[in-house]
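The complex is shown incomplete by one protein chain, all other protein chains being positioned as in the whole.
For reference, chains read A, B and C in written order, and residue numbers begin at 1 within each chain.
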Amino acid sequence: MNYRDLGLTDDEYKLILDFMGREPNELELGMFSVMWSEHCGYKNSRPLLKLFPTRGACVIQGPGENAGIIDIGDGDALVFKIESHNHPSAIEPYQGAATGVGGIVRDIFTMGARPIALLNSLRFGKLDDERVKELFAGVVAGIGDYGNCLGIPTVGGEVYFNDCYKENPLVNAMCIGLVKQEEIKKAVAGRAGSPIMLVGAKTGRDGIHGATFASEELSEESAAKRPAVQVGDPFMEKLLIEACLELIKEDLVDGMQDLGAAGLVSSVAETVSKKGKGAVIDVLKVPRREEGMTPYEVMLSESQERMLIIPKSGCEKRIAEIFDRWGLDAAVIGEVTDDGVFRVQEGERKVAEVPVKALTEGCPVYVREGRVPDYYKEAQDFSPEKLPEVDLKEAWIRLLSSPNIASKKWVYAQYDYQVMTNTVILPGHGDAAVLRIKGTRKGLAATVDCNSRMVYLDPYRGGMMAIAEAALNLACVGAKPLAFTNCLNFGNPEKPEIYWQLQEAVKGMSEAAVVLGTPVVSGNVSLYNESTERAVYPTPVVGMVGMLYDIDKRCDMAFKREGDVICLLGR
Amino acid sequence: MYKAHVYVVLKPGVLDPKGDAVKKSLHVMGYKGVNEVRIGKFIEVWLEAESREEALRKVEKMSAELLANPVIEDYRVEIVGGE
Amino acid sequence: MYKAHVYVVLKPGVLDPKGDAVKKSLHVMGYKGVNEVRIGKFIEVWLEAESREEALRKVEKMSAELLANPVIEDYRVEIVGGE
C-alpha cells in the first residue's frame, strides 16, 4: 500500500522515515496514517484551538482527555463532551448515528462518570428530497434506539435543514456524566509490567481506516473505499458501563480507555504515552469475530463497544470476576513496557515497532493561510433597506411552517428523555434542558446551539453568537453558564476560504467565551465536510452546561397566568 | 397473483448483536452445541405480475431498493407460488 | 456440524405494522401490484449434533422455547447442511 493512498503527504512520509530510521512496513505505515489523520492528530486545527480560553475556577480537566470535567461543588463534578459522526451517518444513517452515541458515551464513563444525559445537534438537506428524509429518519431512530437502550435520557438538541447539508449531513452527539471527584479516572498507564486487557465486543473488520475516512471529502469513491459499516450493540455498551463503573467504585484500575477512531492503535498509544511508557500487544490474543484477520486489520479495526483496561497491581482476578458477572469476556492482550516503544507481535513474530511519541506527538501541524471568500464582502453589504416588501401575515405563516422553526416533537418523541427520573424541564418546554441532581438541591442545565447561517455570513460574529446563544439559553431556564464543549464542523481546511472561516469562527467563539467566563473543556473537530457539490456551512456547534444552585428557581418558557406582564429585554 | 419469499441476511463480517445474544442465551438454556446464530428477515410478498419472470424481476428490484439495506445486508428472492 | 434454517412468521390474523408500512412504501414507489407484505424472521443456526435427526429435534425445541412466541408466531425448521 502506498502512503498516499493512506492520506499521508510526501513531507509527512519523510518525517516518518526520520522517526523510524528505516522504511516502515505496511502496518507501521497504517499506524501513522490513522494517528496523523486530522481526526486523531488535529494537524490543521491545533494552532487555532489554542485560542480558546481553557481556564476557569470550575475547570478540573480542560481539553486533552477523553472529556472535560467541571467542579459543581459538594465534591461532585460533571464530565462532558460532544463528538461528530458525520461521515458514517452519511453512508448508513441508522448505524452511523447509533455508533456515534455509543462513542461519546464511552468517552464519559471512561473517566469514571455515570452518563446522565445526551444531547444532539443535527443538520440535513431540505426535507423535500427522498434521500434526505431517509437520512433524517434513520439518524433520529439510530440516536433514539441506542440511547434509549442504554437508559440515558436524550434531553435536548437541535435540528436544522439547509441544502448545504444535503450530501453531507452533520450528526453531533453530546454526553454529560456525573462523578464524585475522588473517582475521576484518567487514561494513564504508569507501571511497566501491567497487563493490558481488552473487554467488550470481539474485534471484526469493521471501520478500518474510519479515522482517515473522516478526514477526507465525501465522493463517489468514498462509497467504494468506505470501511465496512459498524453496527452498534447498545446492549453490550450497557453491560460495559455497569461493569466499568463497578471497577472504578472498587478502585481496581490504573487506566481505562475506550477504543474509538483508530482502534487499538490510538487507545494503546494514548494510554501509555503520557508517562513515556511503551507497550507490547500480541494480536493473536485479541478475540476476533472473523477468521483470517491480519495484524493490520486487528490493530486498525474500529469495532465498537470495546474498552482497554490497565488493572492495578494484583486486581486482575477481581476484575475478571466483575466482568464475568456481567457476562463479559476480558482478554489480556499485552503489557505496558518501559522503553517508549509500541511493539506489535503476532505470536512470536514481531510485526511492528514504532516509537510511541512519534505517533502521539510527532504529527506535523499546519498553520495555513486563510483567504476572505468573495461571498463575504457581498454579505457585508447587506442592508435591510434592500429587502423586498412582503405581506407580514404571509411571511409569518411561512416562517412558522418552516421545518427549521416548527415543533421538533417528531424528533424528541422518539427519545426517552425521562429515564433516570431527573429531567425536570423536558424537551419542548424550555430553551435548555434541566435535570435535578438527586440528593441535592442542585440542578444542571444543558443546551447545544449554533446558527450556522450566521456563521457562514460572518464567521467571527457567528462564532460569538453561537456561544452567546448557548449561554442565553441556559440563563433563560435560571442556570449560570459554566463551561462548554464544541464540535467544529467545517469543510476542507486546505482551501483558504474554508480555513478562514475556521479561524474567524474560533476567534469569535473565544472572545465571547472570555467575556462570558465560560471556558472550553473539551471538543472535537470534523473537517472535510464537503461533497463534490459544495462545502457545508461552517458549523461550530456549542454544547454548554450550567448550574442551578436551587432547582426550585427554574423557569420554563410557558406563559403562566393571564394578566402577567410581558417584557422584552436587550437591544 | 404470485407469492415471493425474500431472505435478507447480514453480510458476512457484519456484527449481529441479536444473533450473539440469542446464541449466549441458548448456551445458558443448555444448548451448548450451538456455534453460531445469525438473525435475518424472512419477507413474504404477494403481488400481481404478468409472469413468473416479471414477478421475480419486480421483487428483485424492490429488494435492492427497499427490503434490504445494501450497505449491510444481502438478499435472495424466490417465487414460490402463483398462476 | 449442522446448519439449520428457522423461519418465523406472524400467525395469520396477527397485525403486522412493519409489513403494512413496507407495502405502503412499495405502492408509493410505484409497485402498485403488491397486495400484501408480511415480515418475519429468518434465523440461521449452526450447531453440533450426533445426527441430522438430533439436530432437527434440538432446533425444533429451541424454536418452540425461545426463537418464536407461540401467541403470535408460527415457525418452521429445516436442516440445510451438515455431515
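Everything that follows uses one rule, which is that a contact is a pair of C-beta atoms (placed from the backbone, for glycine too) under 8 Å apart; a residue touches a chain by one contact, two chains touch by 3 or more.
By definition in this document, contacts and distances are computed from a predicted model.
Hidden from the displayed complex is a chain whose UniProt protein name, among "Cytochrome c oxidase subunit IVB", "Ribose/galactose/methyl galactoside import ATP-binding protein", "ABC transporter permease" or "Phosphoribosylformylglycinamidine synthase subunit PurQ", is "Phosphoribosylformylglycinamidine synthase subunit PurQ". Touched by the hidden chain within the whole complex are the displayed chains A, B, C. Screening A:L6, A:I72 or A:L150 against the full complex identifies A:L150 as the residue touching the chain left out. Contact with the omitted chain, checked across A:Y42, A:W326, A:Y366 or A:Y549, is made by A:W326. For the chain missing from the display, the contacting residue among A:G41, A:G100, A:P234 or A:P355 is A:P234, taking the whole complex into account.
Only one of A:R4, A:R398 or A:K438 touches the chain withheld from this view, namely A:K438. Residues 141, 144-145, 148-151, 233-236, 238-239, 326-327, 412-421, 423-424, 426, 436, 438, 551 are the ones on chain A that touch the missing chain. Interface residues of chain B with the unshown chain, by the touch rule above, are 17-18, 21-22, 25, 28-29, 39.
For chain C, the list of residues touching the undisplayed chain reads 14-15, 17-18, 21, 66-67, 69, 71-72.
Quick note on the criterion: only the chains that are shown with their structure count from here on.
Centres computed as Cα averages put chain A at a distance of 35 Å from chain B.
For the pair chain B and chain C, the distance between mean C-alpha positions equals 9 Å.
The residues of chain B never reach two or more other chains; the list is empty.
If you check the complex, the residues on chain B that touch chain C are 1, 7-9, 19, 22, 25-26, 29, 31, 33-49, 58, 62, 65-67.
Looking at the complex, you find that chain A touches chain B at residues 91-92, 95, 201, 204-206, 228-233, 235-236, 289-290, 303-304, 327.
Listed in rising order, the residues of chain B touching chain A in the complex are 10-17, 20-21, 24, 69, 71-72.
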